[in-house]
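The other protein chains are all here in position, but one chain of the complex has been omitted.
Every chain is named by a letter (A, B, C, D, E, F and G) in the order it is written, and numbering of its residues begins at 1.
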Amino acid sequence: MKLSTLACLVSGAFASFASADAVPWERLSQNDSVLLILDLQVGLYQLARDFDPTLYHNNMIAHAALGQLFDIPVVMTTSAQQGPNGPLPGIITDMYPDAPLIQRQGEVNAWDNAEFREAIRATGKKQVIVAGITTDVCTAFLALSLRAEGYSVWANVEASGTTTGLIRDTANARMQAAGVQLVSLFSIVCDLMRDWRSPPGAAAVIPWLDRYFPVYGELARGHGAAVLNGTIIPGEDVLVEGM
Amino acid sequence: MKLSTLACLVSGAFASFASADAVPWERLSQNDSVLLILDLQVGLYQLARDFDPTLYHNNMIAHAALGQLFDIPVVMTTSAQQGPNGPLPGIITDMYPDAPLIQRQGEVNAWDNAEFREAIRATGKKQVIVAGITTDVCTAFLALSLRAEGYSVWANVEASGTTTGLIRDTANARMQAAGVQLVSLFSIVCDLMRDWRSPPGAAAVIPWLDRYFPVYGELARGHGAAVLNGTIIPGEDVLVEGM
Amino acid sequence: MKLSTLACLVSGAFASFASADAVPWERLSQNDSVLLILDLQVGLYQLARDFDPTLYHNNMIAHAALGQLFDIPVVMTTSAQQGPNGPLPGIITDMYPDAPLIQRQGEVNAWDNAEFREAIRATGKKQVIVAGITTDVCTAFLALSLRAEGYSVWANVEASGTTTGLIRDTANARMQAAGVQLVSLFSIVCDLMRDWRSPPGAAAVIPWLDRYFPVYGELARGHGAAVLNGTIIPGEDVLVEGM
Amino acid sequence: MKLSTLACLVSGAFASFASADAVPWERLSQNDSVLLILDLQVGLYQLARDFDPTLYHNNMIAHAALGQLFDIPVVMTTSAQQGPNGPLPGIITDMYPDAPLIQRQGEVNAWDNAEFREAIRATGKKQVIVAGITTDVCTAFLALSLRAEGYSVWANVEASGTTTGLIRDTANARMQAAGVQLVSLFSIVCDLMRDWRSPPGAAAVIPWLDRYFPVYGELARGHGAAVLNGTIIPGEDVLVEGM
Amino acid sequence: MKLSTLACLVSGAFASFASADAVPWERLSQNDSVLLILDLQVGLYQLARDFDPTLYHNNMIAHAALGQLFDIPVVMTTSAQQGPNGPLPGIITDMYPDAPLIQRQGEVNAWDNAEFREAIRATGKKQVIVAGITTDVCTAFLALSLRAEGYSVWANVEASGTTTGLIRDTANARMQAAGVQLVSLFSIVCDLMRDWRSPPGAAAVIPWLDRYFPVYGELARGHGAAVLNGTIIPGEDVLVEGM
Amino acid sequence: MKLSTLACLVSGAFASFASADAVPWERLSQNDSVLLILDLQVGLYQLARDFDPTLYHNNMIAHAALGQLFDIPVVMTTSAQQGPNGPLPGIITDMYPDAPLIQRQGEVNAWDNAEFREAIRATGKKQVIVAGITTDVCTAFLALSLRAEGYSVWANVEASGTTTGLIRDTANARMQAAGVQLVSLFSIVCDLMRDWRSPPGAAAVIPWLDRYFPVYGELARGHGAAVLNGTIIPGEDVLVEGM
Amino acid sequence: MKLSTLACLVSGAFASFASADAVPWERLSQNDSVLLILDLQVGLYQLARDFDPTLYHNNMIAHAALGQLFDIPVVMTTSAQQGPNGPLPGIITDMYPDAPLIQRQGEVNAWDNAEFREAIRATGKKQVIVAGITTDVCTAFLALSLRAEGYSVWANVEASGTTTGLIRDTANARMQAAGVQLVSLFSIVCDLMRDWRSPPGAAAVIPWLDRYFPVYGELARGHGAAVLNGTIIPGEDVLVEGM
Partner (left out) sequence: MKLSTLACLVSGAFASFASADAVPWERLSQNDSVLLILDLQVGLYQLARDFDPTLYHNNMIAHAALGQLFDIPVVMTTSAQQGPNGPLPGIITDMYPDAPLIQRQGEVNAWDNAEFREAIRATGKKQVIVAGITTDVCTAFLALSLRAEGYSVWANVEASGTTTGLIRDTANARMQAAGVQLVSLFSIVCDLMRDWRSPPGAAAVIPWLDRYFPVYGELARGHGAAVLNGTIIPGEDVLVEGM
């Protein structure tokens, strides 16, 4: 190899780097992902004030249910659950009776707990989908640690909660600056599904959306009712004639 | 009639008054209403900052179009239109080539202008639907004057505009405290229509909604498409089976 | 009776009126109330944009479920349900297979429909709890008509929906000015229940809250876990020693 | 008395009534007021989501401290405090070791509890200052009951909390429509104090503001520092020369 | 007069009352109004947090300048101005070297100060335009007292300030419930002016608006520039051809 | 080549890199751009809740109309359009009867569809302007894929819609982190036009703005009216004399 | 130079690069900066809807006044000023009678105009401070072009305006991603001043702040008044004794 080649390589690298993306596109794969349920505990739930409490409750259960829908491994962990933070809701633990649930007794950052690290590694997956309470502490510390370890991380921004909108936005921006993909619940579902015709397929996904993302559920319900029993009403005929 | 009867009447009246409503229900009638287009001028439009400017533009044109849809008399007026306030948009004046357009040369409150008062009276209507710029000046002053004259007034809160949300809310509250009915565009349409089967009927109203209230237009379009060509997709069947 | 007595009565009445409340306190009674499910249709649901769509969905189902929880009569009605508005969600109609469901074919205001009026009257109740889509049309027109007929009306502000927050606030204020009581879901529950020890009692109400008002459900879950398995952690002892 | 006099009286009364105020001005009196601490319990605190949780915590403690500052009687009550609602914070109960604390075992509306009613009546006061959790249930039900009983009521809008801003605003409007005075913490302080020179006087009020209303505390601190050690800096001289 | 006439009158009065307005329309008159500058002090200014501080500063100076524009009497007052509240800004006191400036030494409510009451009465006016800091204390207490004394009151909602938006809205609603007219700066100007052709006339009002309400000033400036030097650009011709 | 040159190159490269921009400036070119209309379907439209529904409707039609205005190639695609997502609105398909419309039967990410990829490649353009529903799924997945393929991408942030503002902001930030240019409708128009004197020129652009960006349309209309018929009013002369 | 040194340099460079900042700190220098007044025209002003119009007016004049305060060169430019965009306000052009004012006849991006480019280059400055209307078009296009040309750019986020907050935020983020420094008015003043004791010094800066940033002006005025005439009031003494 010659020096000129090296020089070329170097400037070529720069050239391509200059146009490279800071956080490049990466797809979630059903085969290479693991779902983390991180400190979504009944006591800590009261600290999640950046969402309406009813809405946030829906979102954290929906996050947990992603593992069942796509049949991907799940790892659960809690922080000091005999204390004020409380246990995970039974509706979540009931979903995964065989998944590991690591009860941390003091470590804030789950990655500091050897049992937890081992549970993650045991899945053999490199794509981690995570939500936790609070966003700025539990989610951010773990997501940043995972990035430092070389994992790809998808933070479900709708299922992590914290005390204020400012803190939420700041914590999310901090994770993004460290290469974390910030994603919605619906985008995780669609990214894992990829095609409405592939397993688990629309027949499984639509009922799931109906429960946790009802804006789509009602759209489908309205459509189905129209196909089965709907009649064109006066005025409507004009709207659809050109379609 | 005896005094005791009177006393009874009086206290009965009081009793019923005590439970009477401050601003009682009154229905809009196609036969007894007049539409006012008040200072919706192209210059003054720039002062309407309490709505997105594109949205507000839609709303003020939609307000103007109510006269055509329901075939009710229209009165237009402008304030100093050769000056910065500018004329009404051509799209509005083109709708009503035969309606009175009173060009006020100085009066802020349209009711101070004799020609305008006469135009209102000439319609013989007692229910006035109004929108103007600005809400706190043009709309409020006229609406309050009309109330003082015994008219029933419906203020279209979506088609009056002013500089800030605080001023909008304050002006609306002031009008309501004087007995003005604060209403949306959609509620005016539905109140005047009363029944989808009566004239002008759905065949006229739905295309109007499609243009000015597209959330309903697209709902109808989606429904029509489903009836004509839609197919039940997997998963959707579960949702509709119980309906 | 003497005139002076009358005069006294009159001015006394005025005096007491001057300090009377515009919308006086009235309690909901399990024995005298009826629940209205008004046009909460799967198509119209898409027009309810003043709430997060997931949150609003929870609220409208929770509203419907009040009839079951308190065993009060329910009346359902829909507007042109074969058209774009769509049917009621099956989850709602399944709750009340024996309750009247009046399918209006054109009347916007449910009170214009004789069958509906008869259904309300047949319940023999004078306190009406209502939620509908849209707030400014379906809910407001009916609530105002009911007030004019002498009914007491409780509008569930969380379970009616409309296109914008401004329209919601305006419609609610209009109802209040006509004597409608504007209430939250939680206040309806607590007003009907009155005492945690009376039927249906906490044993029925808490699971209901857990499903539809999870901020209380999780509070109870955290408390129960603490009583059963909780341990005082260091630092916490200081907080509770004075309690 | 003649009929014409009566007629005159009646129409005069109407005339004056027409300009009378719906909720007339009434001043708080240190001698005639009682402070209610209503269900400000450590569990229910988690339902107060319409304020930042740190800010709301300050406000509820500040509300409680009003009794000490102005030496007015205090009545405390809790709802099912052995359950999820929890006890009052020790910092509050420590303030008033001798004040009545009525532990309701089931009644939602404190006025339904005979012991509570008796405690209020025992104070002999007619002006009630109240804050509770939640605004729409505990505060509203009691405030409305008190109005119906003829009490004057001041609802501290900063120290009652509930789940959403919409519910807060709706509950406050409902109370106002029933004649409740909606007031801020600062306005309660200033209304009770009336004059900075009267007891308890500025020397007591300013330290209280410094703790609970620090925007004033820091203003005073900055002013004091300026008087003691401040120096006019260049540029500043121009600003103050005309004052 | 017969009893039946009286009965008629009474029920007629009721009938008309039932449709009477709670806060009826009243016009501001240049001849019968007085402008109050209430505690708009440089220290208290720091408590006005419900507006952007630059915007609020403009508004309070604009309020003060109304007296000059319309040549109406002005009364100024301050609260403990040697303390943290500070003096009025020199720009305000310079406007009215001959107007009374009552320095209250302790009274929170200006109406409690005899010298202030006398100053108001000395003007002989019955319409009071007021703005103060804070809205919930200084403005509200005085406005409510003035109402109780039979004055008509216009509260300039843009020139009173307080610590939060919630407190602002609550205080404004409280004043409205007591019959205070809640108005914007622009509506005060337009109400006092009535006609652009009457004194002080557009030639005085437009420069005032240019300074304090620049959205109108720039509209006028743009219009003037167009008249003087503007040229129709391609595309624009289409827009104006139908006007 | 010498090593010192290499060292120089390397550090020089670093130096220039250190000041290089992460997402550098790139101009849209009428000759090298293609417009994508991505899943702007009448059913999916109901999921676009981060804008007022009337405003968003305007924006999505305006996006579609860019192809006509600048005569650039258009590619349309839909997702499962016989199902709940529905077809494209007729107003859009009518604009481009000859453009490809790829009806995907299952692929969420349009780039997964070979026919779509081919349609893009067939245009031979490297600059892609895109808007879709939902922002976080349809727009983001495709935009990120296009970036990975080396395309330059302009995401029209006003014409993509999704369920919440948080999801919108997160999805936009994610696209930006991958090098997507986030742009407004107006900036796309101005970037493609470059000079008001070049084709299509102001004569075409202004009517287009008048329809879809009326804040500019009314500005032009007001200006045109002033040039044609405006008169300087008193007071206005002062404002313009120095200009 | 040895290879090992090079390797060291390279990896050292990488190491330091890995921790280098994307947009590194750069200070504004009075000697190397130029102020751009970009299309702040009286017509375009009406498009600046992301700020209160009075506040924005203050900000754009304050931006223009920075050149006078710090005696730095100013370049002005307008877009089609004989058309709807209108001229610059006279108050701005009067500030800089001798500065270049480039009237572009069609170029959207000022950098496309040779005369403008020359005017910038003629100043010999490398630090450009800019504000324009609209943020997403005029400001962004020019700022991005300047970055591409190697200039350092400070965008005054308070003095550029556009139609919506979303567009503002998006345009600002786009500029930041290209290395533009996003700054406030106050930070520009403080960065150029560096030390209150250096020219122009506090004696010039404070009166400027008093006019355009009155939150500081009133702070200084209150402080000055306290030093000159203030007295410690009871209660205040406690606050300051420890200071």
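The definition used in the following text is that a residue touches a chain if its C-beta (ideal position, glycine included) is under 8 Å from a C-beta of that chain, and two chains touch if they have at least 3 such contacts.
Note that the structure is a prediction, hence the values are computed from the model and not measured.
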Mind giving the shown chains that are in contact with the missing chain? A, C, D, E, G
Pick from G:Ala110, G:Ala143 or G:Val157: which residue touches the chain that isn't shown? G:Val157
Out of A:Ala99, A:Ala178, A:Ala204 or A:Val238, which is the one that touches the chain we can't see? A:Ala178
For the chain left out of this view, which of G:Ser29, G:Gln68 or G:Ser187 touches it? G:Ser187
Which parts of chain C face the unshown chain closely enough to count as touching? 196, 201-207, 210, 217, 220-228, 230-240, 243
Omitted-chain footprint on chain G covers residues 3-4, 6-7, 10-11, 14, 17-25, 157-158, 172-173, 176, 181-184, 186-187, 190-191, 193-198, 215-216, 219-220, 222-224, 239-243
Could you list which residues of chain A touch the chain missing from the display? 1-3, 5-6, 9-10, 13, 17, 20, 22, 24, 43, 46-47, 49, 80, 83-84, 86-91, 93-94, 105-109, 112, 134, 136-137, 140-141, 144-145, 147-148, 162-163, 166-167, 170-171, 173-174, 177-179
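Criterion: only the chains that are shown with their structure count from here on.
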Could you figure out which pair among A-C, B-E or E-F mirrors the F-G interface, over half of its contact pairs being identical by residue number? B-E
Between chain B and chain F, the Cα-mean centres are separated in Å by 35
With centres defined as the mean C-alpha position, give me the chain B-chain G separation in Å. 44
Contacts with two or more other chains occur in chain G at residues 43, 46, 49, 52-53, 80, 83-84, 86-87, 89-90, 163, 217, 221-222, 225-226, 230-231, 233, 236
Looking at the whole structure, which two-chain pairs count as touching? A-B, A-C, A-D, A-F, B-C, B-E, B-F, B-G, C-D, C-F, D-E, D-G, E-F, E-G, F-G
